[in-house]
Structures are given as C-alpha cells and as structure tokens.
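The other protein chains are all here in position, but one chain of the complex has been omitted.
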C-alpha cells in the first residue's frame, strides 16, 4: 500500500506549547489531529472529550494529540482570546494550532489545503508522516483505537 | 407560606426578541430563567438542553423561558458577538438577556442582586412574581416538572 | 373535567411487600405504576431507573410507586424466581405485583383489563382513584414531574 504524505500545517499561532510543532518536528510519532471550532456543538460534545481521552491514554507513548482550530464561520466570535478561554474552561491541555486565516477567503489555509468538509474532522498520521485517516464527523473510539494499534505495530522505517 | 418577590433583571441588551421583557411585563406567567455563561461546560452540556426542552414543551402555555447571560469571568471572550454566534450554533431560540456589567466589579448587576453562586443557576418565578426556586448546579427534570406543575395549579391572584 | 376510575389490579402475588396493596387500600395517595417485563430492554434501560428515581424522591410523600410485571411473551423465562433475581440485581425495592396470568390467553388479566399496548407503560392515578395517565413507551421525567405536581395540588375530595 502506498500512502500520501501528510501536508504541513499552516499555523498562525500555537497555544498550550512553547514550540512550533510542525509535522516535520514530530516525525517518528503517531499524530492525532482533532480539527475543531470552539462553537461547534458536535466538537464540544464528542470530539473534544475523545481527544482528551486519547491524549490522557497515550501521553507517555509515541502518540501525539494536537488540536487544529480551523475557523470558517463566526470569525469575530472565535478569535484567539475566546479560544484561550475555551481551552481553559474545557481543560484542554494538549497543544492547539490556530489555522492560518486567509485574507479574502472564509476558509483558513490548512483547512483548504487538506480539503476538509467541516468540523469535527479527525486526522491520523503514521510514524512515516503518511496521512492514514481524514474523517469528517464523529469517529467511534473503537475505530480510533484500532488504527492506532495498527500504526503502533508498523516499523518506523519501511512503510 | 410567604414568598419573596423576584427582583427585576438588570439587562444590558436582549437577544432573540424585539421587546424589553422585564419581569413586570411578564407578570401572570410562570417564568423559568436559565442563568448561564456560553463557555461554562456544565451549562452547555446540561442546562441549555434542559432550557430548550422546557421552552419547546411549554411554548404555547403560560410558561416563559428566558436565558440570562451572566458573565463573571473571561469577559473579553464572552462578549455580545460571541454570544450571538453561540445562540445560533446551539439553536437557542428563546429570549436571552445580557446581564448588565459593572465597571469596577467582575460580577454583573443581576448576578450580584440575586446573590448567585455561579453558573448554571435555575430560577423559577410564579404567576404572582414570587421567587420560587434559585438553584445552583444541575436540577433534575423531574424537579423542574414538579415545581412547574405546582405553580400551574396555583391561582393567579391569591398566593 | 371528569376522569375514569382506575380499575383494580388483578394480582397473582406481591413481591417486596407483606401487604396486599390493591388500589382501594392506597386511596388518598398519588399512585405511579410502572408496567414492565424483566426482559424488555426499554424497561430495563429507561423505565426501571425512572421508577427508582421517583420512588427515591417521593418516598416520604404521598406518592406510591408500584411495579406491575405483566408478562405477555417468554412466559417460561420470566417466572417468579427469575423476577426475584432481577429485582435483587437491579436493586428495585418498591412493591411489585405479578399480573395474574390467564389460562388460555398469553395476556395477563390486568394488562387486558387496562387494554395496554405493551411494556413499558406508565400509569398515574390521582388521590381520588382516577386514571390520569396511561402512556406506552418512555415518558420524559419533565412530564412525570409536571403531572405529579398537578396531582399534588389537587384537593383530596372534590375532583
């Protein structure tokens, strides 16, 4: 099987971290990216709790959980100050990237690059940097566990 | 039994309505007030759904559901623009009052006047304008139904 | 308004009580009857927890919660021994009546008399002994609370 390389994230600013966590830096790890909007009910109800559970479960392993805040509506309401308050109130401690806004487009850059349908979207990247899942909507914990188990079993080098 | 009169609401602005819905205007109705903050997880998970259910159930009766957005933290994040986006995303259609901010106090005026402990808080007012419930935290639907049933059975005049 | 009198229960045996709790004996109280079958998934998931909650909430008031085990399928599986084990495992402590089986009919007597569609069914009887609710399926806690609140507000005598 031949997988597509995951495209780099275009980030305006990182929260909950001092570092620039671009995908190159994280290579060698399994990466779980929860793409969300802080005022998206489905994200708040299902995806944020799932992301927190995965983060808690794997934080000592080589599975990195990232949030990507890709705002494509209500831009004035979901700014950086609001997002910081949201992360504080919902006790989100994993790093969150603010997707780079575009001047003449309501879609932010990474969202467009990845051709995402909306939020929530779950992205999984393997140790080689390949895109292995890009799923719009809610993904069952069983599926997420299954894919992480598969990715963990793969060699670091030869996929 | 002798009940305290419910104090008037001090409101900066009403959303989801053209009218000024102060308690005097609504007198003769049973009034359910859900005091919330848009970034309070307990409000989003439990109280907003409960308020929507009560609103849906009783909208043709004399039970009026109001929201009261009493911001006492993250004031910059929970402004009017953010609240409007929130009400849109969470499909809240009942009238919502923005509690009047105070200049040198983080507590808004109505919250202070009513001596509220935090959000969510559920307030019930009878047809006579008396305060009949002021409960911090989550109140079971059974309790809310029970009190509404009791208040509906009371005369309009002589309590 | 004129209500129908609630028909008497035809009972093979009472569990969780020493007394014969026919409706005549209980008159003057509000009576909540949860009609169930121990192997009915909807009863186990929704109605038994609701009945336990009502029982717990009102046990010191004049609201009596009764179970009525109306078996109309799998008669061999849902016998008295099985029901006793079920009540023990699910920690049901309110009195439960075994609906009287009929010899040449799969329907037990009370179920037929009350013309019930199936299980779960929720029955509410007022202090005067009138039938005030007979609802097949799951009834929201808000509705149950509302009706109990109404029934509590009614006089004992003149309805």
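As written, the chains take the letters A, B and C, and residue 1 is the first residue of each chain.
Just so it is clear, a residue touches a chain if its C-beta (ideal position, glycine included) is under 8 Å from a C-beta of that chain, and two chains touch if they have at least 3 such contacts.
Note that the structure is a prediction, hence the values are computed from the model and not measured.
Remark: the absent chain touches shown chains A, C in the intact complex. Contact residues of chain C toward the unshown chain are 39-41, 44-45, 73-74, 76-78, 81-82, 84-86, 88-90. Residue positions on chain A in contact with the hidden chain: 53-54, 57, 140-154, in rising order.
Please note the rule applied: only the chains that are shown with their structure count from here on.
Shared contact partners of chain B and chain C: not a single chain qualifies. The most centrally placed chain, judged by C-alpha centroids, is B.
Chain centres here are Cα averages; for chain A and chain B they lie 36 Å apart. Our note on geometry: chain A versus chain C, Cα centroid distance of 51 Å, whole angstroms. Listed for chain C are no residues, as none touches two or more other chains.
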